[in-house]
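Of the protein chains in this complex, one is absent; all others appear in place.
And then chain A:
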Amino acid sequence: MLFRNEFYKICSRKILFTGVLLGFLFLAAYFQMSVLGSESAYVDGTCLRRTDAIQYNRETARRFAGPMTREKAQAIVDEFGWHINEDELEMSETGDTTPGYYDNSTSRFVTYNLSNIRSNEGTPTALAASENKYTEEMMNGEYEYGYMGGWDDTFREMHMMLLWIVAALVIIACAPVFSEEYAGQTAGILLTTQNGKGKTAAAKILAAFTWAAGIYVLLTLFLVGAFLCFYGTDGLFVSAGLSFPDLITGSVLWNTDSHKPTGIVLLLYLMAGLLSVLVTAAITLFISSVKKSTFSALLWSAAAYLLPAAIYSVFLLGMRVSKVIMLLRLLFNSLPFFLPLHELTSTPVLYRLFGYLFSGCILVSGCVLGCRKYCRYQVGK
């Protein structure tokens, strides 16, 4: 009963329903316009767009599915040539270009990830030399290639947007949890009841977490569903190192995840996203427990989410590396804004574990301290 009512209090805020609806609409519009809208393929100069392009890319990639080898990469180059940026192509009004030009997701993958494009001033002329450690690793036959459309940076990018939307909704939902009881003077009654202290505080936290996790899962399911509908499941079985080359090339540090199927890595990423949402909720709940004004709790919570990201991006990344800076980077990276990204980069296992442990500590501390602060609230002080 306590939990149900605390949950009802959160759900009855109209601004959250509006926010969720706007979030859905934004994601749907972005998916429709930017994700599907950027899908293209060229078959003998004829331009295919959106679902037609996806279908063609999928069929083409299936022909080359399996372990990626130098020979296979060369065969792809021989058949389709190098990918050329659309702004460098001569195109008719319909988007078609010179007959004889072929371009698809497979040739794009080889151009960007397996060619000498980086060492040759942006123009690919051949596959990368065998001295190139990372590219060589991608073509050594240990990585499973397949159609990875959608389930790569496109999904990560959209999911990051989803995380920001969810973070905003979680902050709006959790900021009033305690502060509104103070501001609305209901704390005076609640705290004089038998279950008004410990149990109610626990029910409030549980309700806030349920809401936060629920909205994250709901929006994520919507996103995953959309990607499954349009891109299918092929990309989930591709080696994660090919879908997210950062897992191999982003750092010299050791990483064990790059051979796993993309689906497994994305599942870990989505779970890390859930942890990041819960940590955001815990931080907001703590701030809510110390602020008597909901608006002030909202502002501080937003600052607690965004400021570390801003400090990290503007200052810490540009500073000369020292032990202190490394430690600060590690701590800031473990905060909700960056937390899930560890799974899609070559972050070492220990680094990631520390990040999750640190986040877990914040989560537990936020809840315990929030509960304590609320239970000890002095009415009228």
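Convention: contacts are C-beta pairs under 8 Å (C-beta built on N, C-alpha and C of every residue); 3 or more make two chains touch, one makes a residue touch a chain; residues count from 1.
One rule holds in what follows: contacts and distances are computed from a predicted model.
One chain of the assembly is not displayed; among "GHKL domain-containing protein", "Hydrogenase nickel incorporation protein HypB", "ABC transporter ATP-binding protein" or "Peptidoglycan glycosyltransferase", its UniProt protein name is "ABC transporter ATP-binding protein".
From the set A:2, A:202 or A:369, the residue in touch with the chain omitted from the display is A:2, counting the whole complex. Between the chain not shown and the residues A:67, A:141, A:184 or A:225, the one that touches is A:184. Contact with the chain not shown here comes from a single listed residue; of A:126, A:221 or A:379, that residue is A:379. Across the interface with the omitted chain, chain A contributes residues 1-2, 5, 8-9, 12, 181, 184-197, 200, 377-381.
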